[in-house]
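In what follows, a structure is listed as structure tokens, so that the remarks can point back to it.
Note that this complex is displayed minus one protein chain, with the remaining chains in position.
Now for chain A:
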């Protein structure tokens, strides 16, 4: 195990021991190793430096590395836990963990709160929701009148912003999500359950090969 880890750390800065990562997340050791296979291919796709930068993330998500998207940017920003400008393997596993079907609902709700709080003030303000709504309409080539947009915002804030201060705080968000559980749908990736079949890992064999040569 030690041999694998130190080789991996040289090529993959910030690489962490799969056993450690498995103990901190809902993933098993083999699932972490399978995630490593996925991570390797994404992190090498534009610059082979063992780290996932924004272009590589966009490439993996949209099959188009130049495609800019407000929401993908938010996800990238949250995955990049220490604001380094790239996602390392530890970030990758720990962030995907929140999307695991077995991850606690509370973690998922907290993640979405941070996701939508664009400027990180600790509140989801109406202006931020408007900005996201407009971005969504743009992306989907949907057109709504300005009035319709305001009506949708009014309606949303009427329900979510209980103290009517023009912004949604964390506890209001929790209550709102309890009443609208479908909002958490984006926070669960059923594909994470089958990860070892989707990305078979040959870690054991490659370690043996490296020792032999």
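FYI, a residue touches a chain if its C-beta (ideal position, glycine included) is under 8 Å from a C-beta of that chain, and two chains touch if they have at least 3 such contacts; residues count from 1.
We adopt the following convention: contacts and distances are computed from a predicted model.
Q: One chain isn't displayed here; going by UniProt, is it "Protein phosphatase", "Chloride channel protein", "non-specific serine/threonine protein kinase" or "Response regulatory domain-containing protein"?
A: Options "Protein phosphatase", "Chloride channel protein", "non-specific serine/threonine protein kinase" or "Response regulatory domain-containing protein" narrow down to "non-specific serine/threonine protein kinase" for the missing chain.
Q: Per the definition of touch given earlier, which of A:22, A:70 or A:162 contacts the omitted chain?
A: Considering the complete complex, A:70 is the one touching the chain left out.
Q: Touching the missing chain, which residues of chain A?
A: Against the left-out chain, chain A lists 38, 42, 60-64, 69-75, 96, 99, 116, 129, 132-133, 135-137, 139-144, 148, 151-156, 159-160, 180-183, 185-186, 189, 191, 195, 198.
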